[in-house]
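Below is one structure, written out as structure tokens, with a few remarks after it.
In this view, the complex is presented without one of its protein chains, the others remaining in place.
Right after this comes chain A.
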Amino acid sequence: MQGGAAGLAYRGRTASIGFAHGPLVRVDAGAGGERVAGTLVEEALALRKAIDLASGQIADLAASAGGEATQILEFQVALLEDEDLIEAIFASIGDGRPADVAWRSTLDGQIAEYNAAEDEYLQARSSDLADLRDRVVHILRGDAGEPLKIPSGGVVCADDLPPSRFLEIDWSGGGGLALLHGSPTSHVAMLARARGIPMVVQLGTIPDAGTTALLDGEGATLELDPSAEQVRIFEKRRESHRKSRASARAILRRPTASWRGEHIKLLINIQRVDDLDHADAQYADGIGLMRTEFLLAGRSELPDEETQFQAYDSVLRWAGQRPVTIRTFDAGGDKPVPGFTQDGEANPFLGVRGLRLCLARPEIFAVQLRALARAAVRGNLKVMFPMVTSADELEAGRKLFADIVQRLQADGIAAMLPELGIMVEVPAAALAVSSFKAAFFSIGSNDLAQYVLACDRSNGALAPLMDPLHPAVLELIARTAEHGRRAGISVSLCGDMAGDPRCLPALLNSGLRELSVNASALAQIKQTIDRLSSGGSVG
């Protein structure tokens, strides 16, 4: 197929994992024709009727879809019942605009507002508004809104796809969704994940050709008119994914991972509270690292004690009896925070960051410590300090913390000093690990490797040198684990290495028995440990 799409591959972002091989089906937004406007009264009536009809259609869809989809569609119904929104449109008709123009321009205004929002969640909601906009416009123009005819197993390709159109498609024969724009946090992505439909977004532009497609939701690729060889490789990936997923899910539900007869604790890292919504999070043995920098982001001022307490408390409530390790603010380095971190450092990675910064700004640190001290009585809380170089720093942090607890208690506020540990990420701390009177250690392998190898981890030119399996890095990990074992102090590792199956044999062999990974990696890591334990390879 010269000049066609034969063999071309496109890469986007994963929205839902899975594989689809089938006919390529293009879906256009459908500009539709113009309609002839009537009198003011007729236009107002036409809109009222269209809104009622749309409301009924959406309610029907919600009833047949169930689950997650119902909540998504309820939001659309609520928008149609939003008098502020609807009144503005009737006012616009009163000014002489045709119903479809008035409706569209008001909705477009809202959509633009959502799109301009900073958070991805609100941006993603704009596709719900677009969905609603198009449905009502179609009704006003008399288009029947014919349901999409998608051949079984088809790969649907569109600019973006509104949730209601997704629900009109019969996915029972499989299939997939390839969007040129779209977002992994959109409602349609949530629906695709709930249904197990592979989905790739942000593919950019693809040629207006192609009849068959291979969609790989894991690798986030779309291949058009594939060769026999491409199909063969794709089917192999699909098969190994299917097997691996089935056994990973089964292993995930087992109580504890073990390796050579020893329990391996698998904990999760969270960046923010809603990371706990991940379906696999419940299977974790606890939270090995809760980052707190999200509290500092996107605000005009630093978070107050109550805001922080609520965040910590909600995580502790989620965890129940399981341990929750919260790391104090790790700002500075590549994470500047206005009003907190220091400007103009020549070398911020070796500058005033982590615990160094917190000790330099005790008035900010004290607010976090107060919130943590209050949260400590609510669950199994441990607190760790990042970027610690010398034992004096840990003791200075402990003294501040202990004074705060004492003051809170003196004021009759429930508070206690939680177990205090440190991140092992500065080579000096790893080398002199026995000098720290810490209740636990957590190895931050990303920074540790960066400092030991003298490689900026964000510098792509150094990627070949930036090897976490370098013997020097492994040596420091092993020494830390060995110290923990002898002293009876728990040692975990919470960097990217823990979530990388290729690193697992080295980590287990170096004596680590606690790993903390992102919830999305939990199943795969548990499965890898299981394989290694039964003498297999990392797979």
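Rule of thumb we're sticking to: a contact is a pair of C-beta atoms (placed from the backbone, for glycine too) under 8 Å apart; a residue touches a chain by one contact, two chains touch by 3 or more; residues count from 1.
The rule is short, and it goes like this: contacts and distances are computed from a predicted model.
Asker: Would you mind picking the UniProt name of the chain not drawn here, from "Phosphocarrier protein HPr", "ABC transporter substrate-binding protein", "Sarcosine oxidase subunit alpha family protein" or "NitT/TauT family transport system permease protein"?
Answerer: So the chain that does not appear here would be "Phosphocarrier protein HPr", according to UniProt.
Asker: Taking the entire complex into account, which one of A:L85, A:A396 or A:L431 touches the absent chain?
Answerer: Here the residue in touch with the unshown chain is A:L85.
Asker: For the chain not shown, which residue from A:E42, A:E74 or A:D159 touches it across the whole complex?
Answerer: Hidden-chain contact among the options goes to A:E74.
Asker: Just one of A:A248, A:L276 or A:V352 touches the chain that is missing; which is it?
Answerer: A:L276
Asker: With the full complex in mind, choose from A:E306, A:D334 or A:D456 the residue touching the hidden chain.
Answerer: A:E306
Asker: Could you please point out the chain A residues that touch the chain left off the display?
Answerer: Residues touching the hidden chain, for chain A, are 71-72, 74-75, 78-79, 81-85, 110, 113-114, 117, 119, 121-122, 125, 128, 187, 273-274, 276-277, 298, 303, 306-308, 310-311, 314.
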